[in-house]
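The chains shown are only part of the set, and none of them has been moved.
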């Protein structure tokens, strides 16, 4: 009898702590995620603004594309294609 | 003559006990559900076939050095197969809708109450003497309510390996039944007006956010609940491979060849746990019953949570997406969409429901971590 009462009380405790923790964790995750998104959106916006001032970057990007192409060709050649 | 006797005495016909015959039929039922009814065939077909192999009298395929037992020991006892599948699921998951509307994480939290309610139910049935479940058994059964196959299998292999077969079968069967189980509950708990709520268009999510999210998730797990780290770690790893965009060949293989290979062997190995003497117990009936209850309660709690959140927020959530919080990706989200269209033919809830849907995966893994920490 007592054993069964223990079992029930353990199950209730586990439920309480379990659901509590699930909510705690996911609520925390909501806030952390929102914070992360805000920070990144700000950074992205700033770098976009910079883009307008600094046309170098897009040139760099183009160069990068070219480098990429050369490298891909090299790998293809290496693989004996 | 002696040889004829030996041959006869070794036939399956002669060695069969009634339980094995019944289990052969159960295996064929699973194949029927998989092939004809299209119930999660990727898992139920291998599980069903494994069940048949495991119950062939005298073959011993699921015992000792039998091949299915080898697959079980190597793949499930070690935890490798469910974790690798979870990595693959991660590589197939898009957190975009969740990141666009993070508060839907709470719907994924609420739906986990199905897990704990089922645990309580199992213990309740034990105290009134209907079944005889220990607390670890009850916890493993509860996770069925999480509606994530690999999570269920992982937890069951840690806490209640004897019940693994029944738990896996219940888990995948009910996932397949989501389109039948959920709609009546969803309709009962919502008004027509609530079901017609149109939600704000989701914003586009940048790649940086998608890359950082899995790492952040893992860090939070690492700091708060290390026992959930294997599951959520592999999940986050798969997702990071996909979103990072720098290891596409690894991500592609994970989403295809690797997850397919592991699925085959996982299914067969789970099937090996459907041997008659283990499966044909009153407990199995209890598990099937409780699993159904778990799904129902999880669905209800998700919907109710959505309604509760609407009390405190001006950006109204359509409560139909709450039911997707049980996970069962992507079936539950499709159900939300379908029920929504019934009330408002221009209201596409699918993407909105994907948020709670993947949140439910995280929520169940957290609940699993709690169970393993307290009872493992």
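Just a few scattered comments:
In order of appearance the chains are A and B, and numbering begins at 1 in each one.
We adopt the following convention: contacts are C-beta pairs under 8 Å (C-beta built on N, C-alpha and C of every residue); 3 or more make two chains touch, one makes a residue touch a chain.
Please read these numbers as outputs of a predicted model, since none were measured by experiment.
Counted over the whole structure file, the protein chains come in the copy numbers A x3, B x3.
The definition used in the following text is that only the chains that are shown with their structure count from here on.
If each chain is reduced to the centroid of its CA atoms, subunit A and subunit B end up 24 Å from each other.
Against subunit A, in their complex, subunit B makes its touches with residues 98-99, 102-103, 105-106, 108-110, 112-113, 115-117, 119-120, 123-124, 126-127, 135, 138-139, 205-206, 208-209, 212-213, 216-217, 220, 224-225, 359, 362-363, 366-367, 370-371, 374-375.
For subunit A in complex with subunit B, the residues that touch the partner chain are 4, 7-8, 10-12, 14-15, 17-19, 21-23, 25-30, 32-34, 36-37, 40-41, 43-44.
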